[in-house]
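What follows is a single structure, written as structure tokens, with notes after it.
Removed: one protein chain of the complex. Kept in place: all other protein chains.
Coming up: subunit A.
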Amino acid sequence: MGSTSTKIKLRTSDQKVFEVEKAVAVQSQTIKYIYENGCPDSVIHVHSVSGDILSKILDYCKKHVNSAAGKEDISPEELYEWDANFVKVDQNTLFDLILAANCLKIESLLDLTCQTVANMIKGKRPEEIRTTFNIKNDYTIEAEEAVRRENKWAFDMLGGVGTMVIEELADDTMSKCVTNAKSRVCVIAANQIVMMRSISKLANKKSIDVYKQPQNPTTPRIKESVKQINVGTGFIELFFHFKCKM
């Protein structure tokens, strides 16, 4: 009958023509709009998409249309796995898929492909992400430190119970008060004088990792181990032993 086997012709940027079922093609909101607002028999140009990419995209659309319509016997888990395999492609192809899904307005494909890239970023350090995507670091050392400070809480994952992060040690008098909720420590002085609100927690520790922001922006962040703890009248002196962090 008419509507179930209506075909739409698509021409790609490299002059390849695809004939697809309407139900598959209108997964793309862009194609749907053009089809409904133009001549139903004419060929739709998808200028920004190449033949190879459109072919893959049409596979995706067909799979999803068939599974939703029950034409294919596939469970949600199997479809999920199919999707996962679909995006196992090289980076350039993945980016082409994102661009095409964006331009053709295929929301589920855009989410799938973007999530794939997001998973390559999650949990990684900036240096690792640069390597993965071959991105040049265009920050100067000072600018990099400024951005790190702006977003410093995201780097506090280095901390754990018993870890303190000392920031902004400006000069050798009492400087900024920093509280790290995990270690319950309040640091009020630069020169190794620490005021404790929770002395008992510290007394059980044999060593504490302390990450200190260096004054010279060109030196990397240095890690200090506490060598000795003196519990005085609420003041504890921590003698630092400087070590270079990799």
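What we mean here is this: a contact is a pair of C-beta atoms (placed from the backbone, for glycine too) under 8 Å apart; a residue touches a chain by one contact, two chains touch by 3 or more; residues count from 1.
Quick note on the criterion: contacts and distances are computed from a predicted model.
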"Exosome complex component RRP41", "AP complex subunit beta", "Electron transfer flavoprotein-ubiquinone oxidoreductase" or "F-box domain-containing protein" - which is the UniProt name of the missing chain: "F-box domain-containing protein"
Residues from subunit A at the interface with the omitted partner, ascending: 91, 95, 98-99, 102, 110-111, 114-115, 117-118, 121-126, 129-130, 133-139, 144, 147-148, 150-151, 153-155, 157, 160-161, 173-177, 179-182, 184, 186, 188-189, 193, 195, 197-198, 201, 233-235
